[in-house]
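Only one protein chain is missing; all other protein chains are in place.
Up next, chain A:
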Amino acid sequence: MNKKTPLFKVMAYTFLSLFAIMNIIPIFWMIVNSFKEEQEYAANPFSFPTTLHFSNYTKAWEIANMNIYFLNSLLITFVSLIVTVLLGSLAAYFLARFTFKLRGFTYALFLLGMLVPIHATLIPIFLIMQKLSLIDTYFSLILPYTAFHLSLTVFILEGFMRGFPKDLEESGIMDGAGVFRIFWSIILPITRPAMATVVILNFIYNWNEYLFALVLITSNSLKTLPLGLANFVGVETASYTLQMSALTIALVPILIFYLLLQKQLVTGMTAGAVKG
């Protein structure tokens, strides 16, 4: 039905291309310059490198402690993610498949969390962690990451589980399986599509988180990737090409992750925004 005149096409492609260039150029420019020698970059930041200096990467990897930050980020991201999904799916199961007096209230309580800005809780959480001597430990990040992503997790999983037919659990009850058994072997396996969305969302949010890490982590050996990078760039001001190499190292995995799981990421993050 859409008639597209040539003029419209030209204008549309011009606009789209400008937008795409705006999005790609900063990253492209950074990656290109990360291969230059410092003098070459300083002489002309707006040219292609004459030779590719991969040594920047090995240097950046070492000086920036990238291995430590990567490991910390992986550990904190995955532990938080597993705890969130486990507790969240269990809670979602009882909220979706059972009737009890405080069901509506509990559900509403969980949803409330999507409205809470983390900075409104930052100071008390810092002081609580300090009191519990958890400050500057993995736990000080795992706990808030879990707590703040339970809302969205419960919301998405509950909505999905609610849609299952009512007599789904019957075969399990007939076999005399308990409620937890039914959860584990009947409900969880068919929740997989929603689980994928939730896992991806939790991963990306935890992986990118900065504010909690900034406040709750001080030891260099415990810093996550965003915090470590921000510090590195703040300190290592002498070499821009090293900074760019470090940033590229951190950027590439997330870009690959995005390109591989684009569909789930886009739908998940959109749902997270619209509902949150």
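Basically, a residue touches a chain if its C-beta (ideal position, glycine included) is under 8 Å from a C-beta of that chain, and two chains touch if they have at least 3 such contacts; residues count from 1.
By our rule, contacts and distances are computed from a predicted model.
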Request  = Given the options "ATP-binding cassette domain-containing protein", "Chemotaxis protein CheA", "Adenosylhomocysteinase" or "Sugar ABC transporter permease", say which is the protein name UniProt records for the missing chain.
outcome  = "Sugar ABC transporter permease"
Query = Of A:66, A:91 or A:195, which sits in contact with the chain we cannot see?
reply = A:91
Key: Touch list for chain A against the chain that is not drawn   = 1-2, 4, 9, 12-13, 15-16, 19-20, 22-27, 29-30, 41-42, 44-46, 87-88, 90-91, 93-95, 97-100, 106, 109-110, 112-113, 115-128, 130, 143-144, 146-148, 150-151, 154, 166, 169, 178-180, 183, 204, 207-211, 214-215, 225-227, 229-230, 233, 240, 243-244, 247, 250-251, 254-255, 257-259, 262, 265-266, 269-270, 273-274, 276
